[in-house]
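This is the structure I have questions about; it appears just below.
Every protein chain except one is present and positioned as in the full complex.
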Amino acid sequence: MNQGGMTLIVKQTARLVSGFITVFGIHIALTGHLTPGGGFAGGVILAAAAVLIVLSFGGAYCSRLLTGPACHIADSAGAMMFLLVAILGYLVGGFFVSFLPQGNLFHLVSGGTMPLSNLAILVKVGAGLAGGFLALSAFRLASGAKEGD
Amino acid sequence: MTPGRDPAARRAADRWPEKGMQMEAIVPLLVVLPLGAAFAIVVLASLPTRREPGGSVPLGQRAALPLAAIIVAANLAISVRLLGGDVGPMFIGGWSPGKTLGIQMICDGLSKLMAVTINLVALASIIFAKAYMRRFTKVWLFSSLFLLMTAAMNAVVLAGDLFNLFVFLEVAAIASYALVAFGCEAEELEAAFKYLVLGTVGSAFILLGVAILYSLTGQLNMAMVASLLPKAGSSAVLLAAAALIAGLALKAAMVPFHAWLPDAHPSAPAPISAMLSGVLIKASGVYALARVVFNVFGPTGAYATVLMVLGAVSMVVGVFLAVGQWDFKRLLAYHSISQMGYVVLALGAAAAVLARGGERAVAGLCLFGGLFHLFNHAAFKSLLFLSSGSIEQQTGTRQLKEMGGLSRRMPVTSFCCRVGALSIAGVPPFNGFFSKLIIIIGLTLAGYPLLAALAVLVALMTLLSFIKVQRYALEGPPQGSIAAVTEAPASMGIALALLAIVCIAGGLAMGPLREHLFAPAGEILLNGRFALGTGVLP
Partner (left out) sequence: MGTAIYVLTFGLLVVGIYAVVAKKNIIKIIVGLLIVDYAINMLLVLMGYRNGGGAPILVPGESQAQMTSSVDPLPQAMVLTSIVIGLGLTALMVAMAVRLYEKYGTFDMSRIRRLRG
């Protein structure tokens, strides 16, 4: 992988497109209780946007913002938010019981705590996959010079 | 506490007394506490900190292992507290599986026994790890993976749903693959890769069995599948059972699916070897096998025969391969295969007695022997693995021929190692003697005198190989540079002493243990297909 990133055309296209990809991923996760998709699919799309940026601009440029510890923190924060949603169910009667009203069909704010769980999974999967890509891309197979994770 | 929205759960809450409701509320904490702590450790360790002088480990990363130890101790306290109470069926989120497809957690006698075993061995391992892991970097990663594995194993024994069982089996397995490869040396990676490939094939077969069961009954809940299964066709059920038993026997390291164990268990760091051999092959292998064969399929003749053949072959092959080993940890790993064969053989004999309509007392005796041996093996095998880790740290070698005279140089470690060796060899008054005796008596009463004689032969060969261990490692002249070793650090000694006390107490206090721990667990398996139905079926 060329550490300097790709040509100007690729960089311009990535600049234009990556915002839309990110918004699309968040949309799929937010409306997970209405349309097919949900947290995991949205997280994968979010990670795909991150991978696109890293591939187009080069690892050296992105290493300021997208670092290993940042992915660790986001990953675990998402998982702990999911557990928080489960534990908050104790306030209304039991483990994992939904504490938000069920609402009306086809509305965005409905379905109990499912949108919250979807958002938590979005953050976790996106950060996890981006972190996994960074860890795997840090290996150098040919020579001995490597920075492992 | 007001129950959830589902009216069936509300009726269940009216039935159970107030004390029962309290117990049901803390059961999910057995899974939630380690899981939350695993992720909290990652956050704490990744926070940006000032560079500390001298290049020492930042505070957030140093706090990982003590936090893990506290969480595991809390888990053990919760599981011991659960022993006394009567816990009804728990429906996650208030969704009862009778009308809708809800997920259920079960916490009956068998689950409580396994929970106590898992958390006890985990506590000893994490206390041991404090001093042992000094040679590794990134100890916070080890603590996080360890807590993930513990949380997943607790969830496996609490699962009342076939797919939930599979998912947490996989989580525990993935955490263990990463932990076996933790040191990233060449041999550890090779062993972990082999373990990973075989484990994935086994999990694929488990999922195949679950898929076939779902297509036959339309349910995933264990109680509902058990009640709907006799109406389904018979050849498809046999295929599902074959796939499930094959996958679970691979997780339990039965011969001929044992090829991953002699490489994976010695190559892992010592606390992980203790966890793998001590609880992982039991919780994800033998427990799941017993739960599925007894409580879902029902103990019929075919399954009993399969279990007995698997158990007998593993018993014999394991001990014959173990006698010739000179690597201490590899010898212990082969003995794990053999002792698991004892447990599965006892379970199979109980199933055979139940299948042909024999006396319930005989089947109960076989089950008591099998479950007691499972608990004892968790205690003494993890004790032996931890003491081998302690010996390896102090002397730098795992080969028996290079050790010698350790009983004089390392008194605490060698005393605990001797307790473990005598327990596994079946010497009274340690716990191994009683459990093997009960298994042999149970086999004879059940009408299999040949298998009982085989069990006696295997016990004698186990004694032989541990006499070899004691002679070369603990007694005898010190070889080379061994003469200058010192005793292991105190925290290792505490962990070893904890397990040694359990070994001794298991033998002396067999009566009270049987009444509180093993009899309820045996009852669940004795009731066969009807054990899980209370409170679930509409």
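Worth pointing out:
The letters A and B name the chains in turn, as written, and every chain counts its residues from 1.
Convention: contacts are C-beta pairs under 8 Å (C-beta built on N, C-alpha and C of every residue); 3 or more make two chains touch, one makes a residue touch a chain.
Quantities reported herein were computed from a predicted structural model and do not represent experimental measurements.
Screening B:25, B:167 or B:237 against the full complex identifies B:167 as the residue touching the chain left out. The chain that is not drawn here is touched, among residues B:197, B:302, B:460 or B:490, by B:197.
One chain of the complex is left out; on chain A, the residues touching it are 35-36, 40, 105-106, 132, 135-136, 139, 141, 146.
Contact between chain B and the absent chain runs through residues 101, 163, 167, 170, 174, 177-178, 181, 184-187, 189-193, 196-197, 200-201, 204, 207-208, 211, 214-215, 220, 262-263, 267, 325, 327, 330.
Keep in mind that, in the parts below, only the chains that are shown with their structure count from here on.
Centroids of chain A and chain B (each the mean of its C-alpha atoms) stand 35 Å apart.
Only residues 68-70, 72-73, 75-77, 79-80, 83, 86-87, 89-90, 92-98 of chain A touch chain B when the two sit together in their complex. Residues of chain B touching chain A in their complex: 1-5, 9, 24-25, 28, 32, 35-36, 39-40, 42-43, 45-48, 90-94.
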